[in-house]
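Missing here is one protein chain; the remaining ones are kept as they sit in the complex.
The first chain written gets the first letter, and so on, giving A, B and C; residue counts start at 1 in each chain.
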């Protein structure tokens, strides 16, 4: 199978969905690029390059916008309400701050408030998370916050293969989907089939299988957790590594089954600790798998601080394999 | 001691703080009222009446605004950066959607991004939570979401006495404080001293003391949990009821000590379940008090749905004493 | 612009329906029959009807917290609406939305909206869909004089111009946002000019005069439908009730409400005009009144008898599918 980067895998999904379905369009800042300028329109394809080539094929369905995130999300939500399948790009997940109402109070609540008589099949894409020394306002995961809101689905791919399949699912899904792309993974490659395929929401991926500890990790933490777990094999410790892939819906069945088998749980995420996904899953297990638990549930996450700028500080901020290893050992102690 | 409503208790705190300190001012929509109109300016005092009487005493420090929540929070943040102590009102906590950037990426991160060389002593007040048949966009707690963001302090009073003391602490505090007023409690009364007093952040209140189960509850859930617990006394079940009063900072010591003593934990909040405070505290105990746990940690909260309109639906949505009682019994089972 | 008689009768019927619906809702709130926050449209009927009479089901509107009038004018089922306000599971939104979220997407009603200026960005999306599809539908958003100060409203206006989409921004100036006058909350002296500065024409109308609104809205909608991009309608007319039911209205000047009801009543003005032109007789209008009253009576009666929602329904209708 061909190797592709996560960026290219998502781009391919967009191209294929747009080929298949006229109602799909992309919208966002510089998703085409050079609008109104002398340079060639379409030559940008998004600041992270994820929408490359779309304008050239479908100029009418590649909508560049002013810097107006509320209007971007609103435009996607409104178009979706009347039957289109927009894929909007919000450049950095941190910018949810300037468009949150349109996401949580509008798009995410239409169906419920309207008594189940509408659908809003919009996808909003975000480049998410740390790893670029981009400091406090350009490094946040944000998906943990969005998981809190009913009416939204939340996707966090951890590799190129999943990214393509999840994006195709997202576009076909009839509910609003928030799609968080860990930007530090854009250049990472995996084997990605050329044809279209989907990955169902709410179905976790077992990245590793083992007996001693269940490790649940999200997004860019998945490869780090895998590295930690692989190194522990030498010490005779074997772990399940579960990548939920979607935090809403969450595959609680897979997590609980694994914890029931291992009796031990470590949850890993890059967001700060309070009211995040690590607590969310720890809380789930502490209720529903309580009887099986043999050790404390450990959460590995960033500290309760904004993301710092300096590379050394950021490296200390984002959980690494060392911290994951330590947590696995602690729950076994 | 005189009985006062929560509304009046907060109002009194504002009046006293403004009398004492010239740098305190209030700002928000209709905090005075009738601006530009023929009616008497100041006659409104906030749509919930919390800022009543302020304009009449200090017209220059009672700032009515257009409907521009980002500008309101920004104005508070900017004034605080240069040494004022603003108390801004955002009418409903749900409106965080239209001003979140100013709260989480600006106000809450200045100090860190600026290397500890600034302070931003702003207070933002919100009427929060359900109970008014106000449906999906006027009923959210929202404080669980804000707890996720480092740099902010988050206060949730559950009675008039605490509300006054916590507000006075909030105004004196040198960090940004988000103050969530459960609007369904505005009319509830408690004994409230006339003089000024403060209640430290991060110090939980033991509303009830008992041996069998630790119950942690927030805001409007505190009186409901107390009712449930009082009724269980007849059945010979006794509970600690802990009201953290601030979710950030959180009095982890008090919670863990209690759980270590009882071995059982029920956490109650009105927000939906995902990535909320009930999971947050369950996760804390499942790690730090694991050895003491004798039963599953139960979370009592709203379902993963927006808040419905119809009174019957809302009553089924917001946790009540019955659900709390059931959870206490489950963890004992 | 001669309006056919049938359309005149229809316009009057709509305005009267809104009026009686609102007055009855007001009464039922006082009776304790309707819960939640309710904002009445009485007095502003000509705006909603003057605009919506130009629209088909395929055109969309998005409304505000003060949404009953717009929804009725756009063809929402009045009985379903009344049931919704009463919180019945047979309501238009199954009792989940209530007054602030009345909607009927099939009729092009993208909902009342509890967030001030929540609507305009969504309306731009509906207009964008029309542009991409190449049909000639338009998308109308209603905003109040207070709503226009919210950032999302400005963003939507600029974006509509940039994307050249058929979005129509109807600004209803009823002089107040809650308890604050437009004189205070809109900083500039000329809101129409501030709106036009975004780059689209704004047509002004006396909001107490159906014919004026109908004409202005017609121009705006024609402009947008023809592919010339967004347009605005700016109409002034006070509301008769408080901001919400229960508002003491301390902001009103002396005699203000009396004057509004006296001189600026869209229904009275319509009747006067008809008396003048003779296009429709008083008797014909009386007949409409009777029909409307009967309809509203029936709506309230049915709403009172309608089924109440049960606890299982709380978690339904959040998603279409959720694993």
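Side notes on the structure shown:
Following the convention adopted for this analysis, contacts are C-beta pairs under 8 Å (C-beta built on N, C-alpha and C of every residue); 3 or more make two chains touch, one makes a residue touch a chain.
Just so you know, these numbers come straight off a predicted model, no measurement behind them.
Shown chains touched by the undisplayed chain in the intact complex: A, B, C.
Interface note: of B:4, B:111 or B:125, the residue touching the hidden chain in the full complex is B:111. Annotation: of B:201, B:218 or B:309, B:201 touches the absent chain (contact as defined above).
Mapped onto subunit A, the footprint of the missing chain covers residues 29-30, 33-40, 43-44, 47, 64-71, 94-95, 97-98, 132-138, 303-306, 308-313, 316-317. Taking the complete complex into account, residues 25, 27, 60-61, 63, 65-66, 68, 70-84, 86, 101-102, 105-106, 110-119, 150-151, 153, 173-175, 200-203, 249, 251 of subunit B touch the chain not shown.
Where subunit C meets the chain that is not shown, the touching residues are 149-155, 157-162, 184-190, 193-194, 196-199.
In the analysis below, only the chains that are shown with their structure count from here on.
Most remote chain with respect to subunit B, judged by CA-atom centres, is C.
Once the centre of each chain is set as its mean CA position, subunit A and subunit B turn out to be 30 Å apart.
Residue positions 70, 101-102, 105, 112-113, 150-151 of subunit A each touch two or more of the other chains.
Residue positions of subunit C touching 2 or more other chains: 93, 95-97, 101, 113-115, 118, 151-152, 318.
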